Structures are given as C-alpha cells and as structure tokens.
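The following block contains the structure, expressed as structure tokens.
Complex shown without one protein chain; remaining protein chains in place.
We call the chains A, B and C, going by the order they appear; numbering starts again at 1 in every chain.
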Amino acid sequence: MSVARAAVLAQFCQPLEIRTYPVPGEPEAGGALVRVEMAGICGTDVHLWLGQLSIPLPVILGHETVGRIERLGAGLAHDWRGTPLAPGDRVTWASSIVCGECYYCRVKRQPTRCVSRKAYGISYCADQPPHLRGGYADHILLRPGTAIFRLPDSLPTEAVVGAGCGLTTAIHGLERAPVIWGDVVVIQGAGPVGMAALALARHSGAAKIILIGGPKHRLDMALEFGADAVVSVDNEKDMLERRKLVLELTGSYGADVVVECVGHPSAVPEGMELCRDGGTFLVLGQYANAGDVPFNPHTITRKQLHVAGSWGFEPRHVDRAIRLLEGTAWKERFARQITHRFPLEQAGQALETMQQWRAGKTVLVP
Amino acid sequence: MSVARAAVLAQFCQPLEIRTYPVPGEPEAGGALVRVEMAGICGTDVHLWLGQLSIPLPVILGHETVGRIERLGAGLAHDWRGTPLAPGDRVTWASSIVCGECYYCRVKRQPTRCVSRKAYGISYCADQPPHLRGGYADHILLRPGTAIFRLPDSLPTEAVVGAGCGLTTAIHGLERAPVIWGDVVVIQGAGPVGMAALALARHSGAAKIILIGGPKHRLDMALEFGADAVVSVDNEKDMLERRKLVLELTGSYGADVVVECVGHPSAVPEGMELCRDGGTFLVLGQYANAGDVPFNPHTITRKQLHVAGSWGFEPRHVDRAIRLLEGTAWKERFARQITHRFPLEQAGQALETMQQWRAGKTVLVP
Amino acid sequence: MSVARAAVLAQFCQPLEIRTYPVPGEPEAGGALVRVEMAGICGTDVHLWLGQLSIPLPVILGHETVGRIERLGAGLAHDWRGTPLAPGDRVTWASSIVCGECYYCRVKRQPTRCVSRKAYGISYCADQPPHLRGGYADHILLRPGTAIFRLPDSLPTEAVVGAGCGLTTAIHGLERAPVIWGDVVVIQGAGPVGMAALALARHSGAAKIILIGGPKHRLDMALEFGADAVVSVDNEKDMLERRKLVLELTGSYGADVVVECVGHPSAVPEGMELCRDGGTFLVLGQYANAGDVPFNPHTITRKQLHVAGSWGFEPRHVDRAIRLLEGTAWKERFARQITHRFPLEQAGQALETMQQWRAGKTVLVP
Partner (left out) sequence: MSVARAAVLAQFCQPLEIRTYPVPGEPEAGGALVRVEMAGICGTDVHLWLGQLSIPLPVILGHETVGRIERLGAGLAHDWRGTPLAPGDRVTWASSIVCGECYYCRVKRQPTRCVSRKAYGISYCADQPPHLRGGYADHILLRPGTAIFRLPDSLPTEAVVGAGCGLTTAIHGLERAPVIWGDVVVIQGAGPVGMAALALARHSGAAKIILIGGPKHRLDMALEFGADAVVSVDNEKDMLERRKLVLELTGSYGADVVVECVGHPSAVPEGMELCRDGGTFLVLGQYANAGDVPFNPHTITRKQLHVAGSWGFEPRHVDRAIRLLEGTAWKERFARQITHRFPLEQAGQALETMQQWRAGKTVLVP
C-alpha cells in the first residue's frame, strides 16, 4: 500500500507537521483519489490555524485545490456537469458537501446552511479514516457526492487556484445583492474576496468601482483588476475621512452597492454609511465571529437600505466561476494574483506569508 | 376674516398651547382649506413633543388627519386618483410632499428620501404663513401638490385615522420585504405599526404570526387582529427567553420574516436572531436616532439574511391603504383601535395618554 | 405471492381493463409498497385516455393518490420532511421523480424540466416490472427517491385528493407569477387548476377575483371558493363580450394578474387582453399541445406584459400544499370538491364523468 504526505494542523498556532497516511488501493464507491497539483492558502486557513474557528484537530487544511484524478471509485463516471471523467483528468471541486435532505437543503433551498454540511480542509479529523480530506497534501480522497469539475485544457491551474474560494464566495454574494450595469460600487477590502467582487462588478458593467483597502501592493492589483479609484486604509486611517472621499467620488450620495469583504466587524457600520439611500449593502466578509461592534440601526430605516448576507457557495457557483475564467481574460488576471509558491514542507511558512499580507495569493505545490 | 384654532407645540416637553391663526378667504391656487374632523396622535408625535427629533418650533403637530373640504384653491378639481373634488367632500392626504425633481425622486426613484421632503404636522413652522400646516387644529391648509384622497362613504373616518400612518408605513415596508402566503412571521412591537404589519401579514396569507410586545391590552388587540401567538415583553424580560419561545413556535428554525416595529435599537440584534437562516428582517421601527447598540455582524453573513429598511411612504401607499380598508373587514378592526378621544384643548393630555401606552389609538376631535 | 388489481389503459379511447399484477414480498431498497385509499381523476387523465399525449401503453393511470404504507424498502425511514415513516402511515407523494443531475436539475434549477423526469400514472409501462406505478390500483409501488409526505391526522384524505395536482400546479405557477395583496385577478377556467388558483389568490389577499368559466355548477363552486364575480362562458360565448365584462369590473383597465387555467389555445390571446398594461399573465393551463392559435404579439410589447409559464411542480410545492390545507379552512372547501366516487372497476365511468364536466372532482376508492 502506498502512502500520502500531508501538512497537518495538530495544534492551534503551532507549526504544521508533515504526516503520512495510507492511500487505499481503490477509492470508495462514488469517490475518487486525486493527486494534488496546487492548493491555495485561503485567509480562512489563517483563522483556522490561529484557532479562531471551531474545528476538529488534527486537520489537513486546504479547501482550494486542483489535482489530477488517479483512480475513480466504482460508479463515478461523470463530473457535476455530466462530462465523462477518467484517470489523468485535471479537476477541481466544490469544497463542501451537503445532505440534500434537511430543512435548509429542501424546504428553504438554502443549501449553504445545510445542517450537515462538511468542508474539505476544515471539517474532517485527519485521525479518522480515510484521513485524506484536505488539500495540503500530495493526495486527497474525494467523497461520493462531491461536485467535481473537469477543467478545460485552456484554463490554467493557476487561474483556478488564484481565484480560489474568493471568487465562488463573491459569485454567491453578488447573486444575492446584484450589481447592475451602470451601478456605482464600493468594495471594502482588498483580499481575495474583495478582488473577486471587484472583478464581478467590473464584469457586470459597473460604472465606477472604488476599492477601500490595503496594503499598497494589493491596491495596485485592484487597479490592474479595473478599480476606478482606490482608498488606502493605511493613508486614510479615519473612517470619517474615508467616507468623505467616497462621497466626493459618488456625487455626495454614496454608492448604489457596497460590498464588505473585510472581516472586521467595524467595516459593517462603515459600509452602511457608504451606501446611497435605497442602496444595497452586501455583508460578505464576516465569516468569523469577531464579536460585537457599536451600530446605529436608525441608519437602515432612514436610508431604507437593502442589506444582504451570503455564506459559502454551492456547486453551481463553482460552475459559473469556471465558465467565467475559461471564457474571459479574467483567468490571466487571477492567475497573476499568485505571487508565492511553497512546497508542502513549507506550508507553515505559506500561512505566515498569508497572515502578514505580504502576498497576492500564496499556494502550495506539493 | 375668520380664524382657526390649533394646538401648538411651542416648547419641547411643555404643554401644548391653543393659538389662533387667520384663515384666508381663498386658499392658494392648487391648495385647499380643510376642516379637520379627526386627527390621530402618532407615536412620532410623542417623540416630537419630547424634542427627540429635529423640527422647527412652534409647530402644529398632526400628520394623520381626516377632514372635509371647505374651499378649493384655483385649479384643484380632482384628487390623486382623478376623482372630482368638491367642498363638503371628506378627504385624507399623504402627509408628505416631495419635489419630484431631485436625485432621489427622479434617478433612483426613492421619493421618500427626497432632499426637500416636507411633512404636515412636522416640518412647518407655525409662525410662518399660512400657519395651518398640522392636523391638531380645527382647520388645515393643504399645499398644492398634496396627494388628496376623497374617502368613499362606506369607509368610516375612525378606520382611516385608526389605521393612521402605521398602516401606510407598514405597506411600504412590506413592499420592500414581502410576506408570502405560508410564511412564518414574527412581529416585534404592538404599537400602530406593529398592528398594521400584523394585519398585512395576515391578509397576505401568513401561516403563523407571532407578535412580541406589550402591554397586555395591546397583546389582546393583537390576538383580535389574528396573531397566532403573542409573547409578552412584560412577562419575558430576557431576550434569550423570548428567543427560546419563538424558536419553539417555529420548529426551532426561526421565522421566514421578522418585522421590527419597536424603535428601541436593541430590537434589531434581537430580531435578527429570530429569523431563520436565509430569512428576511425588516427594520421598520427605527425612526428616531436612538443611538448605538452592540451588534454582531457575523450573524448577517452566517445566516445569509436579507435585511431591509423602509422610510415613510408614498401617495400610492395611501391609495393601497384606503382600498384595503374600504374592501375588507380590516376597517372595523382598525376603527376599534381608537379607544381615547379628546377635544383640541386636551391635546396635551392626548399625548400623555399615548406616551403612557394606556390607549389603543388616541385621537383629537376638534 | 399476493396480487394487486389495477385499472389499465391498454388502448386509447377504449374502456380501461382490470388487470392483476404480482406484489413483491419486499419493496426494493428505498422504495415502498402503499395500499391506495383514494386516487383522483385528473383532467390530464382524460387527455391521456384520449391519446392526446404521448405515453407508453399499457399504463396504470393515476397521479393524485393517498394511501397507507404497507411495507417499507430497506433504508427508507423518513419522509421528505424528515418525519419517521412506518407501516400504517397515511401518505401522499410528489407524482414525479427527477434525476437531480442534468443541466436543468443542476445548472439552471428548473427540475420540472429534468430531461429524465418520470411521473407515476403517466410515464411507466405497466408491462414492465414492477408494474404498479399508477394510482388507479389497490396498491402502488413507490420508487426510491420518491418525495413521500406523511399526512397529519387532522388532514382528511378527501382534502388532499380533492385539491389534487391542481393545487400543487397552481402553487408552482403563482410562485412564478405572484399575486400580491390588493391585486385584481382574473382566473380563466373553472377546473381544478382554476379553483386552486382562485384559492391561492384569495389566500394571498387579492382585492377582487373574477373567474371566467363553466358550467354553472363549477361557477357556483367558484363563488363558494370566494370569487367576487363569475363570468359564464355558456352565457357569454363571445370573447369580446367577456372582455367587456371584465373591463367593466376592473375600472376599464383589466386585471393586475390573469391566470389561464383553460387549456384551449384560444384562452391565451384572450387572457392577454384581460390584463392591464404592465400586468402579469400566467399561462398555466396549456399542458397538452393543442396546436396553434392566431395571436398578435404587438400586444405583449404595447402592454408591456409579463407572461410566465409553469410546468408541473416540485416536492416543495407538495409540502406547501399540505401545509396550506392542514392549517386553514381550505381543506374543507377542497374536500367538498369531491362529488363523485367510483370503485376501481368503474374507473372508465369515472373518466367519462370527468370528461363530461359533470363532476366537481371525481375519485376512485379502490
């Protein structure tokens, strides 16, 4: 029996450990054994590493992954779109699996809130067979029911991992709070979700996009992605000053749509103030529970805002992401986001690079 | 020249004063002189009286009014719906006038956010001619451009004033955050807006409506209005206890739609916790700026909520309100809300009755 | 091995035949054996009998069925809502099963257009094992993946079959073309779909509902269901005359929403003319391909209509139907629709009764 190597988070805030796990000769029926080509380091991984979210330990991190199928389990013959699958195919997959049967899956059609949802790289204890349920590894075992997508040859692995779960998260979010052509848009945050939201707003015909964030190398990337203006949180440390700049750039009214992709609670009351009356505010970045913030709800009534939240994404958002990348020049832009590559052994260093905001996008190449 | 008597708010927190103003022989072109039959005491009037909102003084309060036309200004021949108008007609009117020309009126179609919006009983200094711009008076002078509605004979004055601006406010709000038949609904607040939201949810086919509020006489009225269950804030003083009750009543998930009609900032974070994931939260009651509340924005993202605000109402909402009252048994229920009637001289006493939550609906009969 | 008796359509336009089929001792894994308590005769069954739709023969008709579980296949322990299932439970089920994997199921979320959709009582050849896939029988075998609903004791079988697929069809249709409280609605057609659309429009707070149809006994039922006015197609044989009546009843403008539940192609151009400009027209009755009708598309542009079609229904619409019936007085009204009951042997007579429009709702009690 062969073995696979994985970078394992065994203790919060400690260096990842390289461990080995047995690779079954035959994946379970409906599953697949995939050799990892590239695994993205997501900002969430840093939160997980620091113990800011509740997960089982040890865990093999990694939920943004591209690999090649090594072996297909019995009965698995097609990808999510119905395309035939064969060993050697390059694939990616939706990071979560839902039950399809609960109140949220069935009655209310909110599958991202499935009561049994589990995500690769997050929800699976690496001590339990079959162990290999995360992307920070040279091999991963996909469960039956995973939404697998065969990648077209024209679409580089770098584009898919460079876009990562930021793009699918933004696709879901902007489905709930759409940008219409001609809209004036503010993006709060220059991380992967913010960049993806910027790309989608641009692609949807926004008239003007203002991105608020930092550090400078990410604001430069935002300009490359098509932002009309950027506001540096390093230069404008005061919320009122940032608001003044945004109002000046929006004819004094504020934006039609504001997309929060920051994660700090304070970005939410700030973002509401950047909306025009009757505008839309998408709270897309508050993934971790970072506690309370003082907030004046009078703003929602008086400005008659529409505020939307969005959690994770569904397989159909991965489908849309791949189609977007495949069919447009966005694939090159997202691929260029990848500035740092590490081997599996340096996964911890990769996390630190990410944590310190030094990188565009950091990836593992196992 | 005849004179009109009005109850005037000259100083915040002080008793109203009865003053007299000249009545012009002829209203201005497009305007109308109306003899007041009944004027509602709105909860907002109490806030105004207490100086919690910024208004010019002195002011003749009163923005929920029914009267009879005494004289029509030149050129005013039809009401908002195109129905001919004549002296003697019983009418009500939209309390606000907008400019129809600004960015919010024209480009963004958010006329309730018109930059020049003025409301009877709120925005007009009684010292300035023609003085009579509020309902706490025996006569009122309507401006050109007022959306006047001739009332059908079958519709009692008590129903129109009993529903008051609570109904039109709720109509606007639920247009932005609709209740669909079969929805499970929570209403926070048992004041006039809450009762109107309850009526509309019932009328829209809600499957279950839970109203949270007090005091007891208003919860009894909520049951008469068709609430399936009421939760008393007097009995259940703890937000967590109220939440537990609501979850028990909603199969543990929370409501499809929660409508906040309370006004205290703390109702907003509480209300979000009463929504099911993917549900809708309408922030309808935060009319006054009552300051900050601690709030965890993670809730919006994780529960992927839709949150909506709504400010005031437009003439077309008054049109819908009148049609609803005229065509259904709701007219009797709203008329029965009126439990206290005062003459003009006792307008201050009427405000106190309202302030102390002793009444269903309090009105002036000048 | 026991046997089941079924009324079989072996040749179009010929009397149904009673045939017997073997009943397996054990249903397949995930499936169920159900003893039929009551099977509705749907208008579609008449079309099928007359050979107007393409189906395999022989077929056991019957897609509106309530029965009791006799035996559960391995692994089937809960209904669609997660309620435990046991032999003896009274159940109904969604008549169709979809693949969940095709372009329409997955990418476009139009599962009623699943390329592999199969319906009980329509799509299964009775010659092929396990034969028992229709409701006109004393037993039916449900496939794995069937959306089964355990019925609450408070909900009579007559209500569920009386509402039948007309209600679920109308629920889906009005989801795509909603009636909002205060709307003026025209329903074309007094069959089961029309009656269900009427019920839903009433339940959603429509201000006025006008039903056009016949014969007289069905118009009387429409009035019992809450129609404000009925227009008899027997008395008003001219489309222009019917239009004149509708315009008189709608202030000369036409209805906000018109719901076509007739099935004759000519109802579609007529229905468009009954909409106000900017109104909504739901084409809900054109299930059979009945050929072309002359039609002027200028009407759609000039009146800037919204026209919607809707095909079949999903399990969640059955869920909503059961909740509606269970929670309201509609269950009594729908149960009273059942005017004719026949034993299995008289299934052909039941079809004739339906064909001749003599009945409210006709059912088999095997």
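To be clear about the criterion, contacts are C-beta pairs under 8 Å (C-beta built on N, C-alpha and C of every residue); 3 or more make two chains touch, one makes a residue touch a chain.
Computed from a predicted model, the values in this text were never measured in an experiment.
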Sole touch to the unshown chain from A:207, A:229 or A:290: residue A:207
Using the touch definition from the top, which of C:78, C:217, C:244 or C:302 touches the missing chain?
C:302
Pick out the residues on subunit A that sit against the missing chain.
178, 180-182, 200, 203-205, 207-208, 320, 323-324, 327
Across the whole complex, list the residues on subunit B that are touched by the chain not included here.
80-82, 101-103, 106-107, 109, 315-316, 319
Listed in rising order, the subunit C residues that touch the chain left out are 103-104, 108-110, 112-113, 176, 251, 253, 265, 268, 276-278, 283-311
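Here is the rule we use: only the chains that are shown with their structure count from here on.
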Taking each chain's centre as its mean C-alpha position, how far apart are subunit B and subunit C in Å?
43
Could you list the positions in subunit A whose residues touch two or more of the other chains?
103, 109
